[in-house]
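Structure, as structure tokens:
Every protein chain but one is kept in place in this view of the complex.
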Amino acid sequence: MPRFFRKIKKKVGNPPGTLIYTGEKRDEKIKVKMIEYNDSDYNEKEIEENLIDKCLTFKDTKEISWLNIEGIHKLEIIEKIGNYVKIHPLVLEDIVNVNQRPKIENFDDYIYLILKILDYDENKNEVILEQISIIFSSNYVITFREKSSELFNPIINRIRTKKGQIRKMGTDYLVYSLIDIVIDYYFLILENIGEKIEDMEAELVTNPTESTLQNIHQMKRGLLTLRRSIWPLREVINRLLRRELPFIHEESNLYFRDLYDHTIQIIDTIETLRDILSGMLDIYLSSVSNKMNEVMKVLTVIATIFIPLTFLTGIFGINFIALPNIYWEGIIITLVAMLIVTIFMVIYFKRKNWL
Amino acid sequence: MPRFFRKIKKKVGNPPGTLIYTGEKRDEKIKVKMIEYNDSDYNEKEIEENLIDKCLTFKDTKEISWLNIEGIHKLEIIEKIGNYVKIHPLVLEDIVNVNQRPKIENFDDYIYLILKILDYDENKNEVILEQISIIFSSNYVITFREKSSELFNPIINRIRTKKGQIRKMGTDYLVYSLIDIVIDYYFLILENIGEKIEDMEAELVTNPTESTLQNIHQMKRGLLTLRRSIWPLREVINRLLRRELPFIHEESNLYFRDLYDHTIQIIDTIETLRDILSGMLDIYLSSVSNKMNEVMKVLTVIATIFIPLTFLTGIFGINFIALPNIYWEGIIITLVAMLIVTIFMVIYFKRKNWL
Amino acid sequence: MPRFFRKIKKKVGNPPGTLIYTGEKRDEKIKVKMIEYNDSDYNEKEIEENLIDKCLTFKDTKEISWLNIEGIHKLEIIEKIGNYVKIHPLVLEDIVNVNQRPKIENFDDYIYLILKILDYDENKNEVILEQISIIFSSNYVITFREKSSELFNPIINRIRTKKGQIRKMGTDYLVYSLIDIVIDYYFLILENIGEKIEDMEAELVTNPTESTLQNIHQMKRGLLTLRRSIWPLREVINRLLRRELPFIHEESNLYFRDLYDHTIQIIDTIETLRDILSGMLDIYLSSVSNKMNEVMKVLTVIATIFIPLTFLTGIFGINFIALPNIYWEGIIITLVAMLIVTIFMVIYFKRKNWL
Amino acid sequence: MPRFFRKIKKKVGNPPGTLIYTGEKRDEKIKVKMIEYNDSDYNEKEIEENLIDKCLTFKDTKEISWLNIEGIHKLEIIEKIGNYVKIHPLVLEDIVNVNQRPKIENFDDYIYLILKILDYDENKNEVILEQISIIFSSNYVITFREKSSELFNPIINRIRTKKGQIRKMGTDYLVYSLIDIVIDYYFLILENIGEKIEDMEAELVTNPTESTLQNIHQMKRGLLTLRRSIWPLREVINRLLRRELPFIHEESNLYFRDLYDHTIQIIDTIETLRDILSGMLDIYLSSVSNKMNEVMKVLTVIATIFIPLTFLTGIFGINFIALPNIYWEGIIITLVAMLIVTIFMVIYFKRKNWL
Partner (left out) sequence: MPRFFRKIKKKVGNPPGTLIYTGEKRDEKIKVKMIEYNDSDYNEKEIEENLIDKCLTFKDTKEISWLNIEGIHKLEIIEKIGNYVKIHPLVLEDIVNVNQRPKIENFDDYIYLILKILDYDENKNEVILEQISIIFSSNYVITFREKSSELFNPIINRIRTKKGQIRKMGTDYLVYSLIDIVIDYYFLILENIGEKIEDMEAELVTNPTESTLQNIHQMKRGLLTLRRSIWPLREVINRLLRRELPFIHEESNLYFRDLYDHTIQIIDTIETLRDILSGMLDIYLSSVSNKMNEVMKVLTVIATIFIPLTFLTGIFGINFIALPNIYWEGIIITLVAMLIVTIFMVIYFKRKNWL
């Protein structure tokens, strides 16, 4: 299960602006990619982490520069970039502290955005969180991710191949595209969870086990994680939409409105799925009771039929053994009594619907 | 049960405005009907899907044109219409993506509306969703439905036969009539569900079974689906009502207010039904416990009467077999002891109300 | 139990303004009463339903006219009145459709109000709903009720006998008096329900049965019905209070504020009663569990005492029958063993508080 | 338990402003006390209820007059005071109707306040409600209580002994002091309830009984009563605080802000206690289940050990009695079999943690 907090203890008492990486321990090299483009030109390069200073010239170019940092566990690199762009120390602190909620902050020179990338590990049946920070201005976008993945490849491809409008638009459209792909993954995860829930509903009816309950609980936690990521994201997109931020062109408004609709749709689906999970819990609990009922009925039927019969054999032992001359009549009377008791019991249980 | 999402995976990473049909797989021809009318004239024609270009002249006519498209699974047709009316690519994307929430968007040339048509399949006991998109301006209305049905026939009849005021009014009144009939169906479904719930309440008292619980769960899901469709619809109608949109005449305000009252009434009823369903769940759960109680009582009564009796026959075996001279006295004592025990037990159980 | 909807199916697809009576089927004559009064004069007449045209002159008189219609199942009469007063077709539709929520609508010539009159059928233990529509202007008040009852007699008496200020005040005061008496009935019903709940609380402690649960459920439904009627009524009175409607004099403000306080008080009590009912449900459910516990204890005590004893008689049968010379010692040992087992068990159960 | 309503039936249909006392039936004399004071002078007198007219001159004096009426069951006295001060008939109606919610109303000549005094009867374990109405202007304060008690003695003492600032301040400070003492009692009751809850928590762990559940339910009802009194009081104090009422001096603002903090604190504590009570309910319910589990385990252990043993003695009876020559071997085999079965069972139950 995902941890709620990752390392936080060493922070207490430090002055604000102290960089402390709170993510998973990592050692691999940080992957840095610089993509520069405008309507006509396109340039893409991978940069060694120790050569990062060389690319720190993008603030003054006219084309759009997208600096994508995959790995934030080496604080000196983050600081170098922070110094060049003049990122506020508190923002740098937030970038490397992966316990942030999604938020947006407007500074004089740039806008700062935090999102959560979600992924779903089918094997462990758990939702994996990754934090992404985006800093953008009118001519550059910097993205800080916790780790490396192929998430943004479709966007890089669209820039590379001039597919869609991305090469003609500004940094706001690039930011929109990044958020859009993050949200598309939310839909994927919801779809996964939705399918699992439907499977579990079928299982509940046919064969509920204790692991079903574990799964319901797990699903609930997954939805909680999603919810914690998407509720504040709605606020973030709402601010991008309200036309009060710099660097956002009016023609992008429609795109952010589209994103806003998507977040509402996700929230809506999460709430519905939560309602359905609650209903499933009720079914599970009552199915446990029903099972116990069934067990009890079997016991009751067997015991109430045979305990009186056993008593009758005992009675026979008392009465007739001492009277050898009416021995056979005794046996017959006893057997008939047993038969009557049994028939009576069977009819009784039939009428109670226990058989 | 209705799926939460329909195909979405292939979307991730596509540029915005890429048309992807996400509804059920269909192959049938798309039914296109064009109805043109004003106070004096009326003209109605069915159009072959490959001849659709021929009717794309309605933007410039003076009478009201209603283009009703039943089937959105052939993207080229949607695109043709989109190109003619200059529908924004993101809107086209929404039209063919059937996972939208009801919403309204105001563009320069037209207003775009999404609604959910609900239908109730009595056999499968489930609510079926269909998405309908409406695009309208001052002189045309375009409706995109997922499939063909007789839903709008009463409106077509009223236009045809000049019944009511529909021929004298503008496109806003036609849009009102379309929404009105969609909402009337919501009432029908609620009435259906309400009746089923009342049947289930009677069943709960007389003979609750495990399928009762399944039905309660199913009803809850049906109400959830209704709720997801009607809550955002309230917002949509509220915007139509606030007199801030173009193409809406003032005399239509009263009609949209009437629609608004209906949505409030539906929401109100849904919440009440949900409350009643919760109450039914409690009754069901306690009836399961009560049943178990009854089973246990039978077992307890039988066992506590006969186990001591059996013991007494055993005691008899020990004591009196060895004393043939007081054999008959022994039998009588034993039988009297049994009688006393039995009477005592029966009185005890009577007083506990177990018999 | 009250139905959620009454006939609605035939409505689908009709043009707006089509009158459809959706209440209970009725055949009796409609009772029409016209009361005209001012400070000095008073005139009251019963009117035959087919002579209703004769009294349709009240719009132009100076005194206050109150036309009270008891019965809305004859649509032609409603239409006649509607035509004379120029009531909007959608309002007429609402008057005869008894599924409306309480609401208020302001038209140029009149104000339109819908309320719910509640009554409580003690025998069936259910709340009965009746819809009342009020249309009023500066010099007339029309009330449409579903059926005839003595509800408004106290007001008629006060007009007749000049008791209180009613003869000196305008139509707004008459409307206030009507709403006031309707709300007084809500208090009566709440009082009834409150008393029943207190009885049930006592019953819960002494002797909870399955019918207790049914009653709790029934009470909940009654409160839901009350709640659905009173919540929107609060909004209605709030609008009457905000001094933005015509025909409402400033000196009436205090009276409507008083009504508003009453509705708040009713809402408040409803919520409290609902909380108490939930608590009672918990007590009921746990009392069911406690009862089962008691049953199980009896079974366990009897079985764990006698099963070992029966085993001991069996053991005796094996060992001592074959040894006639130590037969009596055997019996004594066996009986002592039985005594020890029994004493041990009784002590054990005493300590567990099961006896 | 406190009743929700006290007599209300006779009210229906009366004109507004009809005085009906709805409190408990009382016959005792009404205690009337008049306290007149300013910074230098102080005068206090008890007045016979039939001589009340004599003191009705306070409207025109310069010093502050506090008229404290303890008992509102004699309507003619209330009416006399009402006539002198020109209290609106609807306010007089509210004063003697003890079912009001706390509220504040601003009239031209005076401000009208309703509060609830709460008291806690430890014996019956219930919260007792009393209504107090306060009418004040710039130079007089009238308090109407349901019954006589020592509640306000500390304030009278402070006025008498010039302790604190009360003699130097206006009527608003006296009103503040009255409300303050009422709210202090709320804290006392909360403290009582809080202590009871803590006792019950300890009891839950050591020895939960059915009466524990009754107590939880009782506590819940007490908190509901408190809540109904304090929530609207918050609004009342908020209005006193917003500086929009007459007769409230600016320097009192801080005192009313302090009261507001207290109400918030009480609300906060009530909600916390309610949460804790819910948690206790869960513990109680699961402890009932756990107890049943324990009972079942005892039964199961005893039955599953002895039933097979009894069977073995039966088997012995069949096989070996007929074979006298291997009789002893039979006994030994049987006893060994019994031993093995018993050991096996004991190990099994040990491993399941049932022993």
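When the chains are written out, they are named A, B, C and D in that same order, and each has its own residue count from 1.
Heads up, the rule we're going with is that contacts are C-beta pairs under 8 Å (C-beta built on N, C-alpha and C of every residue); 3 or more make two chains touch, one makes a residue touch a chain.
Fair warning: this is a prediction, and the values are worked out from it, not measured in the lab.
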- Message: I'd like to know which visible chains would be in contact with the absent chain if the whole complex were considered.
- Response: A, D
- Options A:K31, A:K59, A:K147 or A:R228, residue touching the unrepresented chain: A:R228
- Task: By the contact definition given up top, give the residues of chain A that touch the hidden chain.
- Result: 1, 3-5, 8-9, 11-17, 88, 90, 99-101, 103, 105, 210, 213-214, 217, 220-221, 224, 228, 281, 284-285, 288-289, 291-292, 295-296, 298-299, 302-303, 306-307, 309-310, 313-314, 316-317, 327, 331, 334
- Task: Mind listing the chain D residues that contact the chain we can't see here?
- Result: 153-155, 158, 163-166, 177, 180-181, 184-185, 187-188, 190-191, 194, 198, 201, 205, 254-255, 257-258, 261, 264-265, 268-269, 272-273, 275-276, 279-280, 282-283, 285-287, 289-290, 292-293, 296-297, 299-300, 303-304, 307-308, 310-311, 314-315, 317-319, 322, 354
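Everything that follows uses one rule, which is that only the chains that are shown with their structure count from here on.
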- Multi-chain contacts in chain D, i.e. residues touching at least two other chains, fall at none
- Taking chains as nodes and touches as edges, what kind of graph is this: line, ring, star, complete or other? line
- Task: State which pairs of chains touch, listing all of them.
- Result: A-B, B-C, C-D
